[in-house]
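Structure record follows, encoded as structure tokens.
For this depiction, one protein chain was excluded, whereas all remaining protein chains were kept in their positions.
Which chain is which? They are A and B, in the order written, and residues in each are numbered from 1.
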Amino acid sequence: MSFNRRQFIVAGVSATAGATMGVLPSVAFAASDLSQEAISTFTGGVEPGEGKITLTAPEIAENGNTVPIEISVDSPMTDDDYVAEVMLLADGNPAPGLATLKFSPMSGSAQASTRIRLAKTQDVIAVAKMSDGSVFMTTKSVKVTIGGCGG
Amino acid sequence: MQIKSASRLVGRALLLPTLALSFSSVAFAGPDENQLIIEGETISTDTKAAAGNPLPHLYSGWRFRSIETQALQADDFENPAFTAVDTGEELWNTVDGSAGKSCSSCHNDAAESMAGVRAKMPSWSDSLGKPHTMETQINACREEQMGAEKWKWEAQDMLAMTAYVGLQSRGMPVALDLEKGEMQDWHDKGEDLYNTRVGQLNLSCANCHGGNFGKMIRADHLSQGQTNGFPVYRLKWGGLGSIHRRFKGCMDNIRATPYKRGSDEFIALEVYTANRGQGLSVETPSVRN
Partner (left out) sequence: MAKIKPRVKVPKTASAGDVITIKTLIKHKMESGQRKDKEGKVIPRKIINHFKVDFAGKTVFEAQIQPGTSANPFLSFSVKVQESGEFHFTWTDDDGSVYEAKKSIAVS
């Protein structure tokens, strides 16, 4: 992953903030401004924690137009304790929004698969909001290749 | 045997790369050993080439794709081409044109009447005086039997119909009849085109898909360019496309002026490439990158 200057500064600041606040370093992932905005709107400012959420995506996508991804969140999925929503973002897309999935205790299991568009090699972000308001986040880097003759 | 030939390809593909590079390339070289099982039915994805075929062993393009792309074809629900198959089935039973007929008026159940058809295409037509492709055959039916307007080569309805009809031959070996009419001449014309360098990149089909399949051309894993899975759902297109669309795409990529879909040149090339895959299983509708 390459950083531009501003992202690097943001990463540095949030890493420092994370360290002082005792938040795990993975949270200091340097999302783009657009993604940051979407994440904070989604979480309502709650700092995302690490773990619980698994994002499966190919390491290398043969074509960015259709990239299969799967998310699953570790949760008992009972009436009192379930995954409410999962937001999926493509950090490097001109418009990062992929989809927001809403689960319910009737889901039984908080897992879903879909297919997404990735404009270039980038990180896919998944943020899960639990019924108690806590938030978990993970990212996965996907390399997007271009055909042999540029086609 | 397959593994051995694959590693020979690797040897040739890598001249003096670093050790690290060679490892990453090895992971991509040659066709893989995965098995295509769709709805419990095993579809063979390689076969020994018939005598006279320039390729020693034939591999379906499926064997050169990533595991994620392969998975999309291994399940008829996951395969997005099946939305078109559904449409094709509907069209099969829909009356269209002045004769008040549908495909099923004459051909009844496609599962029976169309089984094996895709495997034989292109096939010689006396009335046409040249080979019929799936597309021209369907349009001949529409115009002559149904009194319906013909579909454009790449129309959604046409793709839906070629996918639906093609599916009825899935798993059957490609078997063109070159003895009929002037098929051999069309084949030979196609072979010439296949081996002729064109475009600013000065490449022929054979340059990539003949001696160099299995190697990486930049980030793309070169297949043998087989046509047994068409129409194909390409991830890049986000939809189905015909053999001629793929030919055109290749020609565009090598900065050549492409022939038109349905042109004699592309029909000849289709005859040659189809016959070059003689014995491979029909995979229509396949999924590729």
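FYI, a residue touches a chain if its C-beta (ideal position, glycine included) is under 8 Å from a C-beta of that chain, and two chains touch if they have at least 3 such contacts.
Given the structure is predicted, the values throughout are model-derived calculations rather than measurements.
Contact with the undisplayed chain is limited, among A:Ser40, A:Thr56, A:Ser104 or A:Ser141, to A:Ser104. Within the whole complex, the absent chain has one touching residue among A:Ser40, A:Thr56 or A:Ser113, and that is A:Ser113. Residues touching the missing chain, restricted to chain B, are 77-78, 80, 82-84, 86-87, 90-91, 156-157, 160, 238-239 (touch as defined at the top). Chain A meets the missing chain through residues 65-67, 77, 88-90, 93-117.
Methods note: only the chains that are shown with their structure count from here on.
Centres computed as Cα averages put chain A at a distance of 37 Å from chain B.
On the side of chain A, the complex with chain B involves touching residues 58, 60-63, 65-68, 145-151. Within the complex formed with chain A, the chain B residues making contact are 65-69, 71-72, 80, 201, 208, 217-220, 222, 234-238, 249-250, 252-254, 289.
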